[in-house]
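Structure, as structure tokens:
The complex is shown incomplete by one protein chain, all other protein chains being positioned as in the whole.
The letters A, B and C name the chains in turn, as written, and every chain counts its residues from 1.
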Amino acid sequence: MTASEPQAGSATKPRPAPRRTPPERAGGGATLWAGLALIGLVVLAAVVSAFWTPFDPEGVFPDSILLSPGAEHLFGTDSFGRDVFSSILRGAQISLLVGTVAVGLAAVLGVPFGIVAGMNPGRLDQFMMRGNDISLAFPALLLAIIFGAIFGAGTVTAMVALGIGTAPAFALIARSGTMQIMSREYVQAARASGKSGLFIGMRHVLPNISGMLIVQASVSFGIAVLAEAALSYLGLGTPPPTPSWGRMLQDAQGYLFIEPLLIVWPGIAIAIAVLGFNLLGDGLRDRFDPKMQVKR
Amino acid sequence: MRAHTQRSMFASMAAVMVAFVALVGCSDGSSTNEADADTSLTVGLLATPGNLDYTTTAGAAIPQALLYNVYEGLVKLDNDGAIIPLLAESWTVSDDGLVYDFLLHEGVTFSDGSPFTAESVKFSLERVKDNWTANGPAYLDPIASIEAVSDTEARITLSKPSNSWLFNMSGPVGTMFTESGLADLATAPVGTGPYTVSSFKTGDSLVLAANADYWGEAPYMTDVTLRYFTDATAQTNALLSGDINLVAGISQFQLVDQFKSNTDFQVLEGASTGEVTLSMNNVSDAFSDVRVRQAVMYAIDRQAVMDTANSGYGLLIGSMVPPTDPWYDESLADLYPYDPDQATELLAEAGVSDLTVAFKIPNLPYAVAAAQVVKDQLAKVGITADVTALEFPAVWLDEVFSNHDYDMSLIMHSEPRDVTVFAAPTYYAGYDSPSVMAKFAEADAADPTSYIDMMKEVTTTMAEEAAANWLYLQPAISLADADLIGVPKNTPSLALDLSTIAR
Amino acid sequence: MVLVVLRRLGVFATTVIVASVVTFLMLSILPGDAARIALGVQATEADVAAQATAMGLDRPAIVRYLDWFGHVLIGEFGTSTVSRQAIGPEITDALGITVILVLTSVVLALLFAIPFGILTAVRQRKPDGAILSGISQIGVAVPGFLAGMLLVTVFAVTLRWLPAGGWVDPGNDFGGFLEHLILPAIALGSVQGAVLSRYVRSSVLEVMREDFIRTARAKGLGAGRALFRHGLRNAAVPVMTVLGLQIATLLVGAVVIERVFSIPGLGSLLLDKVALRDLPAVQGIVLVLVVFVLLLNFLVDLAFTLIDPRLRSVS
């Protein structure tokens, strides 16, 4: 799932009359804030757990195995006697780490690639886009499986695979945004002033496509959190004892009939994080010019 | 108009929902394997065979499916671990223990129609030395010569007496083949067993059909499907939903309890030969000192490891000997009681502080779970274990098993009587004791009574020297439909003997 | 039009070749000794070396590549080092299963997403639209394998209506095939459906703002009729792009659901073969997956050309 939500049609002619109100402007704000609130919750959990958790989420406590939720253990304990609440808090770190690195890597790889392609229409663009097609054909999960075999499974491998797997989407969006910006007259003006391609790319293109890139980043972040969970399920994610929501889900599967709540907590945590980033993406999309969205 | 539109959209959504429910509902009550054919059996297993040729492919999965079912040898192990006749009706051993005379069953044919005779014995066993690369061709090293005395008489002469030889003949290396059935060992095995392979799909299923021309008593189950799962939950779910009838050897014991309270199912607890072993690289800087290894023995609360990682299932053994072996010594389980103070003392004595060890485990659920507890307990005596879960088998075999590039590992040794293998100095544990090796050789050649005593002695020595920390014996727990009888409880050998199962 | 297709075919062939090189290079650095794995822990070093030679592992990379890809071109994926059978049929079987699973789930997803997406778009300012939209948002946020686990627990384990997993060949037992297909297809389709419905919604919202919808309204078509007659086909174009991408990612992405339901699909086969270091098989599977995605993109592009007359007039 690489694409941002596409928008049909893109009129290039500026319209003299602002006769229609922007879409969902009224609802957009609420969506945005709801997204930010949920993300805030996740970030808070990650930050707090860096300094304090009710119990050690990485230890083993044979005396408190599989306790039901109660006053002492808010969400109960798992098969190692670990406090699930503590693990959920600490697990936010891995989810945010994976999301940040994966999305960051994807942006670092994809955005300059897309901008260069978009600024050089013609053969170079064609060539680069074929290359992009090929990397699109290696989805993140496939890369994760292959990289897992080559470099060993783990958080870093998963992040890198997700990052590389997501990069083509960023490249496509950056490219189409760049092509729109390049047709703007201020770019012509900059060129007429003798500005270099690098200057135009950095000063004009990048700031003006940043809105759509942020939207894409937000959506990709949610996807990365989900993908980390899926990879953990396949045994390609974060190794224990570091708490990860995906692996907690996988571990909980075996206890579904003994302690069904074990599967609920990480499920909710993942849903909150993904929902947060998706809502943020939707809200930002409504806020930024919808016509800036990409067809692909 | 707008209202109209919405109504029609609601209508179409409703239609979709109805179709959806209908789709789900149509299959209500028509589950697949419900008592339509009494003689068919579906078994859920975990590790899938890559192919069906155990002469050149390692791993327990192929013998589990084929040995005793499709392939047979002269002898087999019964479920209590005793050697009983199979293709051999009987045998005699010379007084010096060197000459074995086997009397073979008459009228036995392979599934391709070719006859089983003493020549088949000679052909099959002689083939092992040159053509087998897996499953222990060295087990037959004691054989000096094989002679087909008549069609039903085979004489095997050993170069020296061996107590373990006949036992090993019950395993894969003792399998009888026919020359005409070797063409496609990987996909179309030809044996004398009660079943033949009717289809095989890697990673999915192996379907066995009763061999109509079987020389012995026909098995009750005529159609047996072995279905392979990648995780234990899926396996038990399949049993609960009625897709399969039997889970042979559950690997995640937290899944067991739900069956105990369910009268539709039975839980069979038996003994296995799988020692879950915390191995320490005896030649590494960290563990070359026996005191450090002993410190690890004292530092680990094996009961706690078993409770946490195995939901309490298993047996504390303290050595590499399961109770099914005659030289089992239950007192060894208490040789190193949990005593962190003692561990700290030993470490201090050895002059070790701030020890950090590379703890490389296979990425298998039981190992990952146990390793977390071990790590936690080692930390309490000041040993830091850097846990790395290596992909199993590929990377673990490479790094730990072949290249010995590790300090500590954790894996289950499932082969029967593998303690002699473990003691070899070239083995990955790096345990190098010439006296122990000599004693093993001596025991093998000794008379049966002293054999047991000597084995007891030498395995105790290994435990005392802390060659490894044998945490516990993995239980053999099978889960089955309540109406199944004759399900093998123990796993004394690699084989899953289907011939005894009935309803 | 023919020229356009031919030119795209040329580009397609080039990308396939490049992709094959990438696949080969990426997998040629796999650690783990395939020969050792095949022989197991008891084999001697000499045995292992002989096995490596037998498997052709000691030849230079370029020779191995040309040998491999040359055979792939004539439809031979080689022989598995593990199962010792031809890899081609193994891949085809698994691919067939995955394709059936993915397509069924996509059909289910569409059956859900199209009405749901349109409804949430049309009702976007109404409370019920917002609630439905929220439901689809939550649907997007649930990991697919969690949905799978819960479906198994409810419908297979507790109610015993349907099998918990496995696969039945439709040729052998069509009823059984359907029974085994339903739960995984729903598990895979529900999350995809939620995702798709978001795209349908945004696409419909976008199209509802188009001038030609206003033209249709000015002609006297009601809002709903204008949308159905003029909007949906236009809205379909971006949705199709997403659909193509989704199917492409699902070919591998289905592996998680395949694992939950023990379905021997292509992703599962890949994981198994990677674990066994069955290099020829892994190469073959990865190449098939990659080519399939490229092919899919190619077909989606062609489909656009059919839907949108503006793209046809290039030649």
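By definition in this document, contacts are C-beta pairs under 8 Å (C-beta built on N, C-alpha and C of every residue); 3 or more make two chains touch, one makes a residue touch a chain.
Please note the rule applied: contacts and distances are computed from a predicted model.
The unshown chain of the complex is recorded in UniProt as "ABC transporter ATP-binding protein", chosen from "Sarcosine oxidase subunit beta", "ABC transporter ATP-binding protein", "Malonate decarboxylase gamma subunit" or "NADH-quinone oxidoreductase subunit J". Check C:A216, C:I247, C:A281 or C:V300 against the missing chain and you find that the one touching it is C:A216. For the options C:Q51, C:S136 or C:N234, the residue in contact with the chain missing from this view is C:N234.
Considering the complete assembly, subunit C touches the hidden chain via residues 3-4, 7-8, 10-11, 14, 125, 210-212, 214-223, 229-230, 233-234, 307-310, 313-315.
If you put the missing chain back, the residues of subunit A touching it would be 9, 11, 13-21, 26, 123, 126-127, 130, 184-186, 188-196, 203-204, 207-208.
The rule is short, and it goes like this: only the chains that are shown with their structure count from here on.
Among the remaining chains, the Cα-based centre furthest from that of subunit B is the centre of A. Computed from the mean C-alpha positions, the centre of subunit A lies at a distance of 43 Å from the centre of subunit B. Distance from the subunit A centre to the subunit C centre is 21 Å, each centre being the mean of its Cα atoms. Measuring from the averaged C-alpha position of subunit B to that of subunit C gives a distance of 37 Å.
Shown for subunit B are the residues that touch two or more other chains, namely 231, 233, 391, 394-395. Listed for subunit C are residues 31-32, 149, 153, 259, 271, each touching two or more other chains. Residues of subunit A that touch subunit B in their complex: 59-60, 62, 65, 79-81, 148-149, 152-153, 235, 239-241, 253-258. By the touch criterion given at the top, residues 11, 14-15, 18-19, 22, 26-27, 29-32, 124-125, 130, 137-138, 140-146, 149, 153, 195, 198-199, 202-203, 205-207, 209-210, 234-235, 237-238, 241-242, 245-246, 248-249, 251-253, 255-256, 259, 267, 270-271, 274, 286, 289-291, 293-294, 297 of subunit C touch subunit A in their complex.
Put simply, subunit B touches subunit C in their complex at residues 1-2, 4-6, 8-10, 12-13, 16, 19-20, 23-24, 27-32, 48, 50-51, 53, 56-59, 133-136, 138, 186-187, 201-204, 227-231, 233-234, 237-238, 240-243, 391-395, 397-398, 401-402.
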